[in-house]
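Every protein chain but one is kept in place in this view of the complex.
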Amino acid sequence: MSDTTTADVAPLSAAQIASGVRSGTLKAVDVLEQHLGRIAAREGDVHAFNLVMADEARAAATAIDAAVAAGNDPGPLAGVPLALKDNMCTRGIPTTCSSKILEGWKPPYDATVVTKLAAAGAVTVGKTNLDEFAMGSSTENSAFGPTRNPLDLNRVPGGSSGGSAAAVAAGFASVSLGSDTGGSIRQPAALCGVVGVKPTYGYVSRYGLVAFASSLDQIGPFTGNVEDAALLMDIIGGHDAMDSTSIPEPQPSLMEAITHGVEGMRIGRITDLPRGADPDVVERLELAFEALQAAGATIVDVEVPAFGYGLTAYYLIAPSEASSNLARYDGVRYGMRVDAPDTNTMYSTTREAGFGEEVQRRIMLGTYALSAGYYDAYYGKALKVRRLIADDFDRAYTKADVLLTPTSPTVAFEFGSKGDDPLAMYLCDVYTIPTNLAGHPGMSVPYGTGQHGLPIGVQILAGTLGEPAMFRAGAALERSLA
Amino acid sequence: MSSTTAPATATPGAGAGAPSVNNPTPGNVYTAGPKTGNEILIDGYELVVGLEVHVELATKTKLFSGSANRFGDEPNTNIDPVTLGLPGALPVLNRQAVELAMYIGTALNCTIQPCAFHRKNYFYPDMPKAYQISQYDQPLNVNGSLELPGGKIIGVERAHLEEDTGKSTHFGGTGGRIHGSTHSLIDFNRAGVPLVEIVSRPDIRTSEEARQYVTELRAILLAVGASDAKMEEGSMRCDANVSVHKPGEPYGTRCEIKNVNSIRSLGKAIDYEARRQIDLIETGEKVRQETRHWDENDGRTHTLRTKEDADDYRYFLEPDLVPLVPSESWIKDIQDSMPMLPTARRKRLAAATGAPADGEAVMVVVERGQDDYVLSVAEAGGDGARALIYVKEAFAPTGDDTAPADAVLPGDIAALTNLETSGKITATQAKTILAEIVANGGGDAAAIATAKGFEAMDTGALEAMVDQVIADNAAAWAKYIGGEDKAMGALVGAAMKASQGKADGKLVTALLQAKRTT
Partner (left out) sequence: MSGGTSSIGDVSERITAADVVKVAKLARLDITPENLERTTAQLAGMLEHFADIDALDLDGVEPMTQPYPLQNVFREDVVLPSLDRAEVLAAAPAAEDGRFRVPPIMGLDG
């Protein structure tokens, strides 16, 4: 880090920033000001944030510099500007889920990931925009207006973690956290040209993540490169006693994993993958296979016959869980209330006024799928399809260490281009959803550009706790572009 | 009460027509009601009752979070993100709650099985998440039973874990009732407190059996330390499913009665409801399946909600929790550490004293936990039957809940029983000595007897005295001879007075009877 200076932080990775700040060659406050400067310049156009926390961030950065000056180590993310998706609880700081129903609500507690990142020395610059309650694939469904893709302001950043993806792509934050229930990290990462990781279910604590679909939700990082993603994962991962679904097994260091290449690794190609990806996306995927082969891996054919049924299973399971998870927004204890002469009316008027259209649609769908007489045909059946998908993947992973697919069928699309048909938007997630159903990890790594010079992501999938292999492949892909 | 629905001909054993039962601490003391059985019919109808009893577990914290499980605290001072259903909060199961639930299951002879938690979705202001985490089709404890003191077995279908709700208080209406109120205030201290819901099979046939079931269940819960089971504080709550039918015909439509806050009310509510249903059927109407509310003030049940507005709870497995699979060794540890339960204690005491296991003395003494003391008197060489009566009569718990039994050496009581059974003192004298021993926390019965000049009269002196009493009370004697048994009391009383308590009442009675027949 001897050649880094405070005047030139823009190209620095999170790892470099932390290293510079810890060694005293970089000041956290200077790094922060660079990012706040970019926010000042472009946030008005991009609208990545629901809340920019400049004052709190300056105080945190100052404290980190003071700690270094006092000979203390602020931690492995010292001075790294961080953005948090606005569905993670931050004590005393508004957490809205981009919903009117939670506008102004200040949680009385921190999410586990927030505590961990603060302890590691990260500096939170703001809370990022999302599709309301993480339901969407474009960040158009925010009660506070859409986020724009920093690479083309006429296009969506993807979603639901569009704000977090855009914040990293625009240099507003060095790294950010998103949540991925059906592709909500990987798809916006692909559309914004950054790295996005959805860990194995249970790898990262969900405590303090506002639930969308509890059996699918996972928190993961957005970063500018694979190494930073490994750095973040090593910090936010690990067992948490506050989350009953948190995996107790120790997690090997991913920073260590990426020091290994892909020689001898088996890369799977899903021969029966649903079609529909644009030609430029297919072309980049082929180049990715070639690159990994060139790096010493073998390409093997696998089948995942139930892959294509993921969309249906997902759109029955996720709304069902959501219909229950979102029932607590009733105007009694926190958030918005529309006054009414009796409690029952208050519920309906509050929820009608507080939830946006897509959220209401999914609550309706989920309530229906769980209701008496329909459970077996919808929710119950979807759970069986979920098992088929997981079993298919498990069979595939006996032949391959990781699988490669497109992340998104297309590059970033224009606002409003999906029209009025909810299904058209749901199809954005056709390649990402099955992984959530199986509980497996997946990541999107930028792999060149396609139409309009917009970024294309390649999705790397692995089996349960297959993060080390997934990261090795991701790092190899990234190196092949260099 | 309207004349058509008043329980004027209520089930024997409870209700307006039954002998009133003195119950100083409601739900706390066994009462000697009539024997129960299936033979009791009301206007030719058989009563069928199943009970759902909710008990709050005696844990330090809530079922899924670390805030305190404590009754009576300032409102909303035992709250946390999970309790309030804050966004992002996640439940984690309290091991101790599971353990106490397993104690309950074991005490009720249940099979303890692998189980899971579901979400029961419904909106209510004191239900923070708008779903209750409960056990649905995979409960922890299944297929158990509870033996009533008289020996009848009541099936226990299941005993499952679930979380309690908060508490709503209604304002602006009359008498704190929800109807006509202007607003309600919610306290979430109770929300998330661990409950075990114990569901009986519909094996109960009389309100007296229902009372016995709940009384027995309460005794079991206290014995295993699973709950303080205070109905008045709501840590034990009882709902009754009641139906009536003619024997041989299918079960009738049932109504669920809620808000029964004491064992006394339970009997009254069941009797009222049975009468109401019978009257409906007898007048050609139909019983509607509904939930009814017991109103302590007017002694009636009222419609709370009908089947038509029954909610659709949309149960599904709670994705924030993982399955609960109690290990064999955990189950065995609990079996091995089970305290002796009331049924076994009563049988043991009955065997040691010769008294009936469901008689009042055995019931009361076991209920008070003084059976070990009675046994230790017998072990110290005393007479078990006398010791049982002494302890029942003289060792009643005082206001501060401590029995005087602790202080008195069993040997002192043993000596007293022997003094009486050997005929050296009379029962009346024994009672006086017992009172003194209890008051002093112990004492030498023989020495007290001597000091008081107590000695039983010999038979010759007794007979002479009885003859004198007959002579002095000629009118009473004439009545007695004429067949008026009641006159005996006056004669015995006169004899006891004349002997200054030295006569044995039983001997006096026997002498009087002998003299009448000769």
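Note that the chains are named A and B in the order they appear, and that numbering of residues resets to 1 at the start of each chain.
By definition in this document, contacts are C-beta pairs under 8 Å (C-beta built on N, C-alpha and C of every residue); 3 or more make two chains touch, one makes a residue touch a chain.
A quick note: this is a predicted structure, and the numbers were derived from the prediction, not measured.
J.: From the touch rule at the top of the page, work out which displayed chains the omitted chain touches.
T.: The undisplayed chain, in the complete complex, is in contact with A, B.
J.: Among B:Ile40, B:Val98 or B:Val377, which residue is in contact with the omitted chain in the full complex?
T.: Looking across B:Ile40, B:Val98 or B:Val377, the contact with the absent chain belongs to B:Val98.
J.: Which residue from A:His47, A:Arg206, A:Arg386 or A:Arg472 sits in contact with the chain not drawn here?
T.: A:Arg386
J.: Among A:Arg58, A:Lys100 or A:Arg337, which residue is in touch with the absent chain?
T.: A:Arg337
J.: Of B:Leu185, B:Met340 or B:Ala510, which sits in contact with the chain we cannot see?
T.: B:Leu185
J.: Of A:Ala69, A:Leu153 or A:Ala241, which sits in contact with the chain we cannot see?
T.: A:Ala241
J.: With the full complex in mind, choose from A:Ala306, A:Leu404 or A:Met470 the residue touching the hidden chain.
T.: Counting the whole complex, the residue in contact with the absent chain is A:Ala306.
J.: Please identify, in ascending order, the residues of chain A that touch the omitted chain?
T.: 105-106, 108-109, 200-202, 215-216, 241, 244-245, 247-248, 306, 308-309, 312-313, 315-316, 323, 327, 330-337, 339-349, 351-352, 355, 360-361, 363-365, 367-368, 371, 373-374, 376-378, 380-388, 390, 421-423, 437-440, 464
J.: Just checking the interface: what residues of chain B touch the absent partner chain?
T.: So the residues of chain B touching the unseen chain are 59-61, 65-68, 74-81, 84, 92-98, 123-125, 168-170, 172, 178, 181-188, 291, 304-305, 309, 311-312, 314, 317, 319, 321-325, 327.
Following the convention adopted for this analysis, only the chains that are shown with their structure count from here on.
J.: Can you compute the centre-to-centre distance for chain A and chain B, using the mean CA position of each chain? Integer Å is fine.
T.: Comparing mean C-alpha positions, chain B is 58 Å from chain A.
J.: In the complex of these two chains, what residues of chain B are touching chain A?
T.: By the definition above, chain B touches chain A via 81, 84-93, 119, 121, 123, 125, 128-131, 184, 186, 188, 312, 314, 316, 319-322.
J.: Under the stated contact criterion, what part of chain A meets chain B in this complex?
T.: The contact residues of chain A facing chain B are 88-89, 95, 97, 102, 105, 107-109, 111, 206-211, 213-215, 241-245, 320-321, 323-324, 327-328, 330, 332-334, 343-344, 347, 367, 370-372, 375, 379.
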